[in-house]
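Here's a structure for you.
In this view, the complex is presented without one of its protein chains, the others remaining in place.
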Amino acid sequence: MANLTLVQAINLALAQEMERDDRVVLLGEDVGVNGGVFRVTEGLAQRFGEHRVQNTPLDESGIIGVSIGLAMAGMRPVPEIQFDGFLGPAYDQIVNHAARFRNRTRGAITIPLTIRVPVGGGIHAPELHSDSPEAIYAHSPGLKVVMPSTPRDAKGLLTSAIRDPDPVIFFEPKRVYRAYREEVPEDEYTIPIGKAKVVNEGDDITVITWGASVFQCLEAMDALPEDVSLELIDLRTIDPIDTDTIAASVEKTGRCVVVHEAPVTCGLGAEISSRIQERCFLNLEAPVQRVGGFDTIMPYYKLELDYLPDAQRIGKGIMECLAY
Amino acid sequence: MANLTLVQAINLALAQEMERDDRVVLLGEDVGVNGGVFRVTEGLAQRFGEHRVQNTPLDESGIIGVSIGLAMAGMRPVPEIQFDGFLGPAYDQIVNHAARFRNRTRGAITIPLTIRVPVGGGIHAPELHSDSPEAIYAHSPGLKVVMPSTPRDAKGLLTSAIRDPDPVIFFEPKRVYRAYREEVPEDEYTIPIGKAKVVNEGDDITVITWGASVFQCLEAMDALPEDVSLELIDLRTIDPIDTDTIAASVEKTGRCVVVHEAPVTCGLGAEISSRIQERCFLNLEAPVQRVGGFDTIMPYYKLELDYLPDAQRIGKGIMECLAY
Amino acid sequence: MPKTTVYTASIENLQILDEDGVLDESLAMEDGRPILTDEQVMYLYEQMWIGRHLDEVAFKLQRSGRMGTYPQNKGQEANAAAAGLAMKKGSDYIVPAYRENIAMHMHGLPYHYILLHWMGDERGNQIPEGALLTPLSVPIGTHMLHATGIAWAFKLRKEPDRCAITFFGDGATSEGDFHGAMNFASTLSVPVIFYCQNNQWAISVPREQQMNSPTVAQKALSYEIPAIQVDGNDVFAVYKAVRDARRHCVRNGGPYFIEGVTYRLGDHTTADDARRYRSDEEVSVWAGKDPLIRTRKYLVNREAWNDERQFELENRAKKIVHEIVAAAEGIEAPRVSDIFSHMFAELDNDLRRQRDTMRTSSIGQDPSQIGLRSQPQNA
Partner (left out) sequence: MPKTTVYTASIENLQILDEDGVLDESLAMEDGRPILTDEQVMYLYEQMWIGRHLDEVAFKLQRSGRMGTYPQNKGQEANAAAAGLAMKKGSDYIVPAYRENIAMHMHGLPYHYILLHWMGDERGNQIPEGALLTPLSVPIGTHMLHATGIAWAFKLRKEPDRCAITFFGDGATSEGDFHGAMNFASTLSVPVIFYCQNNQWAISVPREQQMNSPTVAQKALSYEIPAIQVDGNDVFAVYKAVRDARRHCVRNGGPYFIEGVTYRLGDHTTADDARRYRSDEEVSVWAGKDPLIRTRKYLVNREAWNDERQFELENRAKKIVHEIVAAAEGIEAPRVSDIFSHMFAELDNDLRRQRDTMRTSSIGQDPSQIGLRSQPQNA
């Protein structure tokens, strides 16, 4: 066991997978000697050589496009996109290419590819450095989408992602990067993609969230009246959604709040809400409440904490749902 | 009045807006002398000059990026993206740039821009020519998204879009392009963005759809048992969603089916289903049923009609929802 | 150094076999032999002929409703054929657009796969084991990055004597990913040949509206990638350029750029009508540069070809193409469940449920759901 931040846990997973499988290569802007702008790849160029931890030109579409080629030719590329907003230029290569090769070649060409992306707000970053585009990729067939919130989950899930035979987008909630440490097994381990985690068991209401919002939900939970028994679920995988875990919980509690940073309209909250309605209609005692980002551009940082769901807004959502 | 196809109605709206306002310019791949691959801009280069109906290099990001510049400098660009799938390379310029300028400059720079895109399946086209990405753009703040299904609506909505001071994505269901004709007023008129249309009034169940699926829903409706009274809503505008019209209908019927071509997960159906749940929870007699595309890549055309919701699948969804 | 020249460059054009089938001996001979033997030239001619005949039949299939949109390769065959020959089958990787049927076939793709693709069947892309190809690329300009990535894998794994080649049109050079593919290839210094089939048109957009540069080849100067312009209707020039480029890539580890100047003699695809935007005169000028005619003249001059051979070839081509069509049309219909079968190595619960029920909502199908009034009536 080691007491690690999220950044360190990810770094350790990368190092172990590179050690284990020499098909694994990292690439991206500044991932080399500098170790990435968040230092997630720190020390890896020095340890494994710059050809396996390759600085690339400033071209996100290029980074993903050449990663697809690497994957086709038998490598296991792990590109980094420097910030969520800069997935934009890579959208086409991800959604129209990486995601489609297995299907369009009936399995003849496959793309084992793990795209690492720091995601979300709350760190006072400039514009386009605080977005949460997970629903975009969940809507796009052919991709798996993962977003761990803890160092331990991150290490296990990243290991699974790198070993996965299909493309995975691995979102790293940057607000959590150095926010706290956790005991993380030093040996290799995997956590299955597609399994949510019940962070707290409870009977009255289910709260479903992922990424940095897990911590806002925990804070909200602490501020609730003592008699509220809350079940908190950390989704961990965005796509495929672990509907069984969600449904089992809501069948028990009858009430649910979904919390996320992304704009609420067509966000993942809508999908979860719809699934709960479809699966648990007769158990539902209140409509599923969505506490999400507003349908606005993520504001510059002076107002970002007013945009992001915080403990207060989440608490209010929970109480309203309970009161319904 | 003139008896026009969807293609002709759009062509007429473009011609009238170009006539009325010389800031309106068209641009895109093949829109010039050739009149576009679907002939939507037929005759316009000849009539208004090639500088106002500009063939561009094959670069969708470029097409939208220069359109943004044109709009900044006071023009009213109406770019065409040749097919839905080729929005991919333009995603970044649309979502991260066009959509954000008004907000990020506190109104100092605005982007009146109408992006025309043929959309959807059913015409036996090659891959990436049959996608339905409307939910992606509905999730992205700062854009309006429109998808008419009839010639008359198309003309009025396109006129509104071109006159709108903000960026609009105007999706044209290509399966309807020449499918039928309708009487369309020859004079200018507008239809407000954001208003759904009740195509058929009914009491037992609400069916919500848009684009080419309207016709599949009509077909399904005709095949229903005589005693089923169905209310059919053509959304027409994808974003902002006309929740009031939807809620008023579902409050009356208590049951709802949403039908769309896009993959169901995180599709617009999820958003509509969630909103209905939030607004009409106590009226709902059954969960909102989603009949959508599967969570797969749109198959090549041999199987496309098995992928797209057809009258039979829609009918089944309606009957299941009624039977609940 | 107040005012100094810091960079100079130039682009050469290479033609070896002219429009009348006359060979430039000085360029064609190496070590006393022509760079292509008569046998090789005959092989290329036959491949081009068969490819052209397939094009004609494919056109008719589309017109009679037996196939969807199809892009003819007509007029451009020398590029794919001679390049295909210059690349090493089974070790090099071919990353095509959609006017390289002949190269794909030469590198191991059964021809009926190509028809299957345009018949709306993904099995047309199911590259057979051992054939080093990516499928036809319908989106324009995005696949060259994949070739760069493939070449990079060769370099990373230190696999000598391997090279990738990617084909694309003049229109494709406008996409951002063209720029990225070239820039990554040159900064990473990987063995990939960029082959632009400059056929003068991108659907209805002429080259002058696509780019302002007099040559496509000069685009390589941005990236310090060595480049040449060749007569793309000349099998000798194409062959020599690709062979030399391949040698360069393999020896020096870096990329190479080739512009093949050619012309699309047919419509863009069967959905297009080229008369709307280009003149008959232009087409007839280029018809005079047809690679098939030129290659045949050369062979006839060499007395390596005659009417008898031609007759035999035409019959053979008919038979081959007939079989190709039969194979494409004879395949069993895909099953609806095939929509799902290759989404992931392993299907998740949601996809399995969608496949098994053909529904996208769980109402009426989940046994745990109680309270259904009755079974659906028209189920």
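Going in written order, the chains are labelled A, B and C, and every chain counts its residues from 1.
As a convention for this text, a residue touches a chain if its C-beta (ideal position, glycine included) is under 8 Å from a C-beta of that chain, and two chains touch if they have at least 3 such contacts.
Just so it is clear, the structure is predicted and the values come from calculations on it, not from any experiment.
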item	value
Among the chains presented, those that the missing one touches	A, B, C
Full-complex contact with the absent chain, from B:L70, B:A154 or B:C217	B:L70
From C:P160, C:P214 or C:G288, residue that would touch the chain that is not displayed	C:P214
Option from C:N183, C:N198 or C:T295 whose C-beta touches the chain left out	C:N183
Given B:E19, B:E186, B:E201 or B:D244, the one touching the chain that is not displayed	B:D244
Positions on chain B contacted by the hidden chain, ascending	25, 51-52, 54, 56-57, 59, 61-62, 65-75, 77, 89, 92-93, 96-97, 102-110, 141-142, 144, 164-166, 194, 240-241, 243-244, 275, 278-279, 281-282
For chain A, residues in touch with the removed chain	29-30, 32-35, 37, 55-59, 61-62, 85-86, 88-89, 124-129, 223, 225, 264-265, 286-287, 289-297, 299-304, 306-307, 313, 315-317, 319-324
Chain C residues that touch the omitted chain in the full complex	1-16, 24, 26-27, 174-180, 183, 186-187, 189, 208-215, 217-219, 221-225, 229
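The rule we apply is simple: only the chains that are shown with their structure count from here on.
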item	value
Distance-maximising chain from chain C - centres being C-alpha averages	A
Distance between the centres, which are taken as Cα means, of chain C and chain A, whole angstrom	38
Centroid spacing, where centroids are CA-atom means, of chain B and chain C in whole angstrom	34
Euclidean distance of C-alpha centroids - chain A vs chain B, Å	30
Junction residues of chain B - those touching two or more other chains	61, 85, 88-89, 127-128, 265, 286-287, 289-290, 295-297, 300, 324
Residues of chain C engaged with two or more neighbouring chains	122, 139, 142, 176-177, 343, 350-351, 361, 363, 371
